[in-house]
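Right, chain A next:
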Amino acid sequence: MGIRFDSVTVAYDGNVVLDQLDLTVEPGEVMALLGPSGSGKTTALRAVAGFVRPVSGRVLLGGRDVTDLPPYRRGIGMVVQQYALFPHMRVDENVAFGLRARKAAKGEIRQRVAEALEMTGMAAYARRHPRELSGGQQQRVAIARALAIRPDVLLLDEPLSALDARLRSGMLSELARLHRELPDVSMLYVTHDQVEALTLADRIAVMDKARLQSCGTPKELYRSPADEFTASFVGGANLVPVTVGSGGVSFAGTELKVDTTGVLAGARATLCVRPHLVGLGEGPNRVVGTVTEIQWRGATHRLYVEVDGHSVMADLRELRNPPALGDAVALHFAPEDAVLLPAGVTHE
Partner candidate 1 sequence: MNRRLLWALPPVALLALFFLYPLALVVQQSFQPDSGGTSLTPYSDVFASEAFRNALWTTVWLAVASTIGCLVLGFLLSLVIAFVPFPGAKAVARFIDVFLSFPSFLITLALLFIYGSVGMANGAWTDLTGASSGPFQFLTTPWGVLLAEVTYFTPFVMRPLLAAFSQLDTAQLEAAGSLGARAPRIVRQVILPEALPALAAGGSLVLVLCLNEFGIVLFTGAKGVTTLPMLVYSKAILESDYPGACVVAVVNVLISVGLYGLYRVVSRRAGA
Partner candidate 2 sequence: MLVHSRGAKWAVWAVFLLLFVPLFALPLLVVLGASFATHWSSVLPSGLTTANYRAATRGEALQALTTSLLTAAGASLLALAVGTWAALAGAALKQRYRRVVDALFVLPVAVPSVVVGLSVLVAFSKPPMLLNGTRWIVILAHTVLVTAFAHQSVSAAVTRLDPAYEQAAASLGARPSTVLWRVRLPLLLPSLTAAAGLCFALSMGELSATMMLYPPDWTPLPVLIYAATDRGALFTGSAVAVVLMAATLLVLFALSRVRTRASYR
């Protein structure tokens, strides 16, 4: 079952927290809503669940307008950051809750609870209380509870952010496996973590300041972001203001070769290059600057180089002889690794 936001606007006391969102999640698709806190991504999810009512616009589930439907009639599975497992019920009772609320038959409840716990690897913990489980285990139970009602749509609100880094990557692959096992379930996955979004999502909707900034597959957003916010929020990027010439741009008095298809000569634009695509030393598209900071990150060195008043980051495979602070260095990048974006905040 697909989800459709049809120009959905949500406001509290005149404060617009979600501004005319138009977005469609196809049946069986994993859509990540990615953005910083306050970007409106959680509000969008809660509008699907039915906990916030849009001031205008419609929310559709499988083509049906559910805007005025109370949450308990929507048949949606939801998993939240703090799990919200019922502390007074055992694990199996938690998982059975939705089925009991639907007055399912006893045998069916037993079978579906077992199935959901099996799927999340929690079958051995059925008679425990939530407080006797670790964070990761609680999260699995929360997912099992949501899946037990066999929802067509699963909403996940920052499901991994209460876990520590090691558990998080494990749960991430668990979620990916669940998605493979349940190919018909649409998932709306709210996160502020771009790694989670890139790993899990079929498509990513990037949100900022209550608005949808851009939407596309992870590769599209990463390789050819459409705007500065998307470029820096998804994967991190060097963004510098340039003036477009013919067949290239000029930056800091240097002519750089870039694909300028579709951009008028003489226009101002933003040049975007991912830090790991920047090389140290001589090469095509070369700029010169001063090292202002060096961070050793084990496998890589990150260099901050000031070029004509702009800070440029370069992620380099661990250097034998890294430059010193204040050294003048040359940086370069391949023309095909650069993307030209419309001029934005870097010009202000």
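The candidate set was assembled so that all candidates are chains of the complex that A comes from, given by their letters.
Things worth noting here:
One rule holds in what follows: a residue touches a chain if its C-beta (ideal position, glycine included) is under 8 Å from a C-beta of that chain, and two chains touch if they have at least 3 such contacts; residues count from 1.
Nothing here was measured: the structure is a model prediction, and the numbers come from that model.
Evaluated over the candidates 1 or 2, chain A touches in this complex the candidate numbered 2. By the touch rule above, chain A contacts candidate 2 in their complex via residues 49-51, 70-78, 80, 82, 84-88, 97-98, 101-102, 129, 145-146, 149, 155.
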